[in-house]
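Missing here is one protein chain; the remaining ones are kept as they sit in the complex.
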Amino acid sequence: MLSFESDYTEGAHPAILEKFIETNMDQQSGYGVDVYSESARKKIAKACGKEDADIYFITGGTQTNQLVIDTMLKPYEGVVAAVTGHVAAHEAGAIEYTGHKVLTVPQYLGKLKASDVKELVDTFYNDANHEHMVFPGMVYISHPTEYGTLYTKEELKEISDVCHAYNLPLFLDGARLGYGLMSYDTDVILEDIAELTDVFYIGGTKVGALCGEAVVFTKNNTPAHFVNLIKKHGALLAKGRLNGVQFDVLFTDDLYFKISRHAIDMAEKLKTIFKEKGYEFYIDSPTNQQFFIVDNKKLEELEKHVRYGFWEKYDDTHTVVRFATSWATTEESIEKLKELL
Amino acid sequence: MLSFESDYTEGAHPAILEKFIETNMDQQSGYGVDVYSESARKKIAKACGKEDADIYFITGGTQTNQLVIDTMLKPYEGVVAAVTGHVAAHEAGAIEYTGHKVLTVPQYLGKLKASDVKELVDTFYNDANHEHMVFPGMVYISHPTEYGTLYTKEELKEISDVCHAYNLPLFLDGARLGYGLMSYDTDVILEDIAELTDVFYIGGTKVGALCGEAVVFTKNNTPAHFVNLIKKHGALLAKGRLNGVQFDVLFTDDLYFKISRHAIDMAEKLKTIFKEKGYEFYIDSPTNQQFFIVDNKKLEELEKHVRYGFWEKYDDTHTVVRFATSWATTEESIEKLKELL
Amino acid sequence: MLSFESDYTEGAHPAILEKFIETNMDQQSGYGVDVYSESARKKIAKACGKEDADIYFITGGTQTNQLVIDTMLKPYEGVVAAVTGHVAAHEAGAIEYTGHKVLTVPQYLGKLKASDVKELVDTFYNDANHEHMVFPGMVYISHPTEYGTLYTKEELKEISDVCHAYNLPLFLDGARLGYGLMSYDTDVILEDIAELTDVFYIGGTKVGALCGEAVVFTKNNTPAHFVNLIKKHGALLAKGRLNGVQFDVLFTDDLYFKISRHAIDMAEKLKTIFKEKGYEFYIDSPTNQQFFIVDNKKLEELEKHVRYGFWEKYDDTHTVVRFATSWATTEESIEKLKELL
Partner (left out) sequence: MLSFESDYTEGAHPAILEKFIETNMDQQSGYGVDVYSESARKKIAKACGKEDADIYFITGGTQTNQLVIDTMLKPYEGVVAAVTGHVAAHEAGAIEYTGHKVLTVPQYLGKLKASDVKELVDTFYNDANHEHMVFPGMVYISHPTEYGTLYTKEELKEISDVCHAYNLPLFLDGARLGYGLMSYDTDVILEDIAELTDVFYIGGTKVGALCGEAVVFTKNNTPAHFVNLIKKHGALLAKGRLNGVQFDVLFTDDLYFKISRHAIDMAEKLKTIFKEKGYEFYIDSPTNQQFFIVDNKKLEELEKHVRYGFWEKYDDTHTVVRFATSWATTEESIEKLKELL
């Protein structure tokens, strides 16, 4: 059975597994002070163009969002996100579990607009009752978004400007950051993100690692006693090397970028095939997630041979489905899919 | 540099790494429904003698304690633990972060006594003001304890009986369970634990895995929508195979037990050497953690060549130190240590 | 200075103060077991037509909403409310503070629709990813709403039916319940509310008391150890008599209803005057809160002589303002206002 179900259906990039074997018997201290974590931190900081960035490895995306948002917000604050933002809709209330509200703004193909953030904040402070409401305390965006779309550098700058005009940290969820940076259709590079945001993370789980996200604090703004807070959240690994080794490999010889580019190449091939076969695109995504509107009868047939993501009902006879490529997608599988469509 | 610092200084048992490579490109769905997790669950259930046990894989120990305790307790309840229990002392307030109090009873070489639990509960219900206090809602024990000690089967049975007489679930933290089960000096087997507790976990991180703990609900008592609650806690891995593969390997051909026994064999050799060299034992531990009282001058010399854990000040001229063995400890390193002592 | 700023600008109905004096030196036990609380509970249960209703007195509205929602929801659930619902917008994140999300549906003059609740729940369960989202766990409505509007009996019944079809408790916030029940334009009586909801509260603070809300559990569905949970929330009064005496007076000889009717009579007079003077109504409210669209220049003049609530900007030259009557509003003040308009 073919699968384009998600970008986390395989294990890890082989170079990571090799490094696990190579380093396996080295004795290292726990909790993130091992030499691999240290090395990975340096390489990532360099790639970001921020030698003094403060970097922590967390195991998964929801955990990272929960931890960063909870520890960056003050008790009277909530986080601003698009209504379709992962933290607003698909994390089982993980943010609210920490006692903070998610304040939503409209989404445009999964993205939020600087002007909407500005309006939300202005409206808040103009409301005579605002002391009885949740203060907007930071802004959350994802890049790529949940719909695979990307902010332009200009859009990011506008959002960053609004945030900083109001002293709101800007947090970028980069669960699929590699696929965004390596898109054919982006003018945003890693250094831009490090410059324009206050904290962001580089996703590993969906970009070649077995697990792991690298949180980057870019402005000497790490919350006090952050290791303690990671522990309090239940998120501190004893064997910190698990994440350290993986990110050390991913940030050696640009592996992270190379494998991300491969996924983009595969996604572009996929798009071409769907276009040729006359399928309708739900969204024109420039990254590794592609959304198509497919006739339900066709789906009945397809699902015997290939797995994909069911996104939402489009109308009574059509469904929006997601096909995702990844670092692990082969040309061969794309060819097979072509025959099935 | 030799290291007996902890049982999590190396990577994973080689068989696990091999299996990662072997299964790497298999496409599997995420969030724990992969075939490896499924296989691991069946093998563990069988090893527990409870075919209908409900099993979940969580990444780390603090996370597991936090999750199990929070989801098993009712809002008006707290968890009873020994004052030295990991959840009482060394988890950065992770339990209180979930809104629950840790109610402490005395420790005896790291263990709690059934009679003390009974007295705490009786005192609570006899207090006319108990509606203004935290209800005892479950009992937490660790086996081995934080001091490496073990409950006897009779002690476990007594605690289990008290718990069940008061409708308190009994939760056993088995972060180092393998080392407990394979001790030369125990009458407790895995089936006993599955029988006497309501929920427990089998530690992977400290017993041969890169990460992972297998939570076993033994009485058809899994909290409703547990997967949702794992997600809400930020603890749900996208690539569930990471834990699944590891536990599948550990529970194939008794690997978990064999490597645990190796650690015990190494610990016994260590004990013999320390005894022969005239060192004083702080506690007579039957598992892989050994605690010695060492002269500070000797330590100054030792620490040039070997790493170990600093436990606590003993007196002005002596310190309690911990030497831990593991599945990865070699006879060669024991021999080298012997020369240094 | 005249004031129509809110319905909580005066102290308490004089009969309450008299009763405070009359009962002052009676020695009563604390925490709600005093004879006045007991008497009040019986009278309220009778007025609700539910002799077995379980009743608790809480000091304020936000506290009541926070307590009821937190203790009625399961950990994986959130509360459904209109986007304008008090718990969604104006309680400083008090619900999220308890770890629960507010799931919003559209508002129609402050009310939510049964069909929107049904759609939200259906959409949720039809989403293949719903285990990764917050379960709808109860429905919150306010009656009157934040805009002074009222549900019809039919509308309440529809909402109640949807709730019970999906096993969702229906919670009615009655902070201004008296003003709703005594409206000229309602077919809903207290017994209906007790019948159709699972839990609701009868507001005292805004209807003649110094403080206090009476929470009524109508279906033998009080959360276990509710007094403990009140205490845990910091909401348990030592002198329970403070709330008990007040509600005992309010529910003696229909005082609660009589004073509510007075406020409605005053509101109707107010409406007539504004209509006669040619003001535009923002909403046609049948209760004690009236919303008008007023020219900003007129407001500048008015605010020298009278206080009212600023609701929101209407356009560049007009503002929506709120005038509230209460049990304490005098005909004299209405006449004075007439002169100013």
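For clarity, chains are labelled A, B and C in written order, and residue numbers in each chain start from 1.
Following the convention adopted for this analysis, a contact is a pair of C-beta atoms (placed from the backbone, for glycine too) under 8 Å apart; a residue touches a chain by one contact, two chains touch by 3 or more.
Remember, predicted model here, so these are calculated numbers, not experimental data.
Participant: Among C:V216, C:L237 or C:L250, which residue is in touch with the absent chain?
Facilitator: Candidates C:V216, C:L237 or C:L250; residue touching the omitted chain: C:L237.
Participant: Tell me which of C:A45, C:A94 or C:A263 is the one touching the absent chain.
Facilitator: In the complete complex, the chain left out is touched by residue C:A94.
Participant: Which of C:Q66, C:T84, C:Q107 or C:T149 sits in contact with the chain that's absent?
Facilitator: C:Q66
Participant: Tell me which residue among A:K46, A:H225, A:K275 or A:K336 touches the hidden chain in the full complex.
Facilitator: For the chain that is not drawn, the touching residue is A:H225.
Participant: Touching residues of subunit B against the unshown chain: what are they?
Facilitator: Listed in rising order, the touching residues are 76, 78, 89-93, 96-102, 126, 128-129, 131-134, 310.
Participant: List every residue of subunit C that touches the chain not included in the displayed model.
Facilitator: Looking at subunit C, the ones touching the missing chain are residues 1, 3, 5-6, 8-12, 14, 17, 20-21, 23-30, 59-63, 65-67, 91-94, 97, 205-206, 210-211, 228-229, 231-239, 241-242, 245, 307, 328.
Participant: Tell me which stretches of subunit A touch the chain missing from the display.
Facilitator: For subunit A, the residues touching the absent chain are 70-71, 74-76, 99, 131-132, 135, 223-225, 227-229, 231-232, 236.
Going forward, only the chains that are shown with their structure count from here on.
Participant: Counting shared numbers against all numbers at the contact of subunit A and subunit C, is it over half, same, or under half, different?
Facilitator: same
Participant: Just curious, how far off is subunit B from subunit A if you go by their C-alpha centres, in Å?
Facilitator: Subunit A and subunit B have C-alpha centres separated by 33 Å.
Participant: Quick one: which residues in subunit B touch 2 or more of the other chains?
Facilitator: 228-229, 231-232, 236
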